[in-house]
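This is the structure I want to talk about, given as structure tokens.
The complex appears here minus one protein chain, its other protein chains still in place.
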Amino acid sequence: MMDVGLSHFVVVSALLFCLGLFAVMKRRNAVGILMGVELILNSANLNFVAFSRYVQHTIDGQIMATFVIVLAAAEAAVALAIVLAMFRNFGNVNAATATSLKR
Amino acid sequence: MNILTEMIRGWFGPDKMSDQMVLILSAVTLATLMFVVMALCALVFTWMERKVAGFIQSRYGPMRTGRWHGWAQAVADMLKILGKEDIIPAEANRFFFSFAPILVLLGSLLAWAAIPWSPNFVSADLDLGLFYIFAVSSLAIIGILMAGWASNNKWALYGAARGAAQMVSYEIPLALACIPVVMYTGSLNTSDIVIAQQGGVLNWFLFRNPFIFVAFFMYFIASIAETNRGPFDMPETESELVAGYHTEYTGMRFAFFFLSEYANLFLVSLIASMVFLGGWWSPIPGTDFAPALTFIIKGVLMVLLNMWVRWTLPRVRVDQLMYLCWKVMIPVSLTCVVGAGLWMMWRGQA
Partner (left out) sequence: MTAADLIFYALAALTLVPALWVVGSPNIVHAGFNLLLTLLGVAGLFAWLGADFLAVAQLMVYIGGVLVLVLFTVMMTRVPQAREADSGAKRAILPGLFALGVLVVLLLVATGTHWGAPALTDAQPTTAEIGANFMTSYIFPFEYVSLVLLAALIGAAILIREPRGTEEDDEAGAAVETAEEEVQS
């Protein structure tokens, strides 16, 4: 095995991204889909930080990652509020059954 | 840390070990030391708690075990807990049930690493000190949720949900109350925060700025809620929820929850003493003979204050608890941050 370098991080991030993608497509549970989105965001963050360390030598990548973390928190709050509203209206959190805008 | 690495180098001869080995050894030593201190303070504080409760309720508390004011009662309790049968409920999720207490304890143990005991003894002198302490404490929240869910018991789940909601909410005023101090020092490093308070009681952050004075009380109230102690002990309200999220736990696993409760109590008290009460500096300038002892005494006094509150005030309701946090404490803490900033613009750093 070679020394850990940028490509290692890109590989880990690619694996994480594809797992997240798979979860988003496969899961029916709305919270499960959200978890997949979190995995995708984390893989993007990992790339930002790795590239900022290995290639660019500035802090910009880390700042981008900070913004991603903050927006992920906002996204989770809104998404989970939607999930709870969905649960109230349809009685479950299955993304496939939520087909109407009103009850 | 440096002293310790030097000592380890000295014992094993200067050239026998690589730097990495020395680092790992000193980390292990420090972690063990912190764990022992944690266990000891849990022992002392359980005894102290009973004596304080007894004093407030006009009775004696433990008097028999170990002759002098029942000092050995805590030791006896510990032995009893360790000797109990380790039960995992049949319907519980075994893996998460055993993993949760470790996570809870890990949260408090990790936070202890950044406490500055004296000018030259900080286990991990992190640039992010205070932020790191608040961040790792959040591991305990997940641990509590995990414990409540894995027990497969409705009381445990209610207790866990209450505990997590309470801790997530009160983390905000807790951190906001410390921000004025961080604005003064311009650093999150725990040692820097203490060093900035040199020069007697008037230089402690508590008395530097009226807004920080208010923030201290916000911090104190939030810290009681954060450690889940009375009058905010919603997660374990024995009259409603049996014993909250640790209803199903016995023996060693229960001891972990117990240990982390007292470790957290001492932790928030030490942070209060570090951030607001001058840390290791003694109140009179020039009398700093025993920095670590001064620091610990301040921490223990804060613990006593905490116990006083716990045994004096009646328990609040859940909705009152949330009302207090979101509609009183967060606005007041935010005002403190803004006010402290304006005060700094007006009066300078003094």
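Order of writing sets the chain letters: A and B. Residues in each chain are counted from 1.
The working rule: a residue touches a chain if its C-beta (ideal position, glycine included) is under 8 Å from a C-beta of that chain, and two chains touch if they have at least 3 such contacts.
Here the structure is a predicted model, which means the values were calculated and not measured.
In the complete complex, the residue from B:31, B:63 or B:135 that touches the missing chain is B:135. In the full complex, chain A contacts the hidden chain through residues 1, 3-12, 14-23, 25-29, 31-32, 34-36, 38-39, 42, 45-46, 49-50, 52-55, 57, 59-60, 62-63, 65-67, 69-78, 80-85, 87, 92-93.
Mapped onto chain B, the interface with the missing chain covers residues 20, 93, 96, 126-128, 131-132, 134-139, 141-142, 145-146, 149, 152, 154, 157, 161, 164-165, 168-169, 171-172, 175-176, 179, 182, 188, 322, 326, 330, 337.
The definition used in the following text is that only the chains that are shown with their structure count from here on.
Centres computed as Cα averages put chain A at a distance of 33 Å from chain B.
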